[in-house]
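Notes to accompany the following structure.
Missing here: one protein chain of the complex. Every other protein chain is in place.
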Amino acid sequence: MTWRARLAELDIALPPVAPPAGSYLPAVQTGSLVYTAGQIPLVDGTVAATGKVGAGVSPEEGQRLARVCALNALAAVDALVGIDAVVRVVKVVGFVASAEGFTGQPAVLNGASDLLAEIFGERGRHARSAVGVAELPLGVPVEVELVVEVA
Amino acid sequence: MTWRARLAELDIALPPVAPPAGSYLPAVQTGSLVYTAGQIPLVDGTVAATGKVGAGVSPEEGQRLARVCALNALAAVDALVGIDAVVRVVKVVGFVASAEGFTGQPAVLNGASDLLAEIFGERGRHARSAVGVAELPLGVPVEVELVVEVA
Partner (left out) sequence: MTWRARLAELDIALPPVAPPAGSYLPAVQTGSLVYTAGQIPLVDGTVAATGKVGAGVSPEEGQRLARVCALNALAAVDALVGIDAVVRVVKVVGFVASAEGFTGQPAVLNGASDLLAEIFGERGRHARSAVGVAELPLGVPVEVELVVEVA
């Protein structure tokens, strides 16, 4: 089954590529790797939520937003090389805007990781770094970037 | 035109390579990729500014400092492989020491991105992540790292 068929099977629609918030590209290929830009939870061109996880934003909501970020990252990969070119997901880096004392970044980022596993199975399993940062662009609670191996 | 000629045309001089602030190298090549160290706004060996963007440092000043970081990163690439070996810029990660509530990291990082576009044109367009962090080495407001594809 192609990844596109798998997406259809899961009833997951890749969103339009989120326009970059500055003078850069949503994704770039070099050799067999695609690096995405850090993706924020934009839905239909507007931020799905703002605030910090552990304060105004619950960990569960953060997890849902991390999933949106990952979907946006896959949309960027798809627009660049076609989703069916994905060989495997290599790396995820996730930044969580964190209230003082919030240390549950891994559970938040599972929203992204679980989506990748759901779609790509073993090929979706990746190395990951999760950190809690002070502030994110436009006040969003989560930002996710991917490195993906492509054919 | 070579990139070196392009730099001359733009009247941009690459600075001396900034000495690492610890036991590491300014840049390393693996295959066709060069990874730079995180570059801070050192000018002539001293930090050009300290403080947080959104508090003591304005976004415009942050943008200017991001440009200095990118210049230092290019100096590191040049010293390692020669600037004319650059095939394209792949990825920029920018860390902005951010005061509480400052969410304009993308505009700050445009200082780096715009410089790369100015020099390398289409080959300078890259994927980018911008995050707001609590503190940066030596108290600088901005740190920028590059991944560059080289011949």
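A and B are the chain letters, set down in written order, and residue numbers restart from 1 in every chain.
Quick note on the criterion: a contact is a pair of C-beta atoms (placed from the backbone, for glycine too) under 8 Å apart; a residue touches a chain by one contact, two chains touch by 3 or more.
Predicted model, so just to flag it, every value in this text is computed and none were measured.
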Of the residues in subunit A, which ones touch the absent chain? 31-33, 88, 90-92, 98, 100-107, 109-110, 113-114, 117, 125-134, 147, 149
Where the unshown chain meets subunit B, residue by residue: 20-28, 30-31, 35-38, 93, 95, 97, 133-139, 143, 145
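Quick note on the criterion: only the chains that are shown with their structure count from here on.
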Mean-CA-position distance for subunit B and subunit A (Å): 24
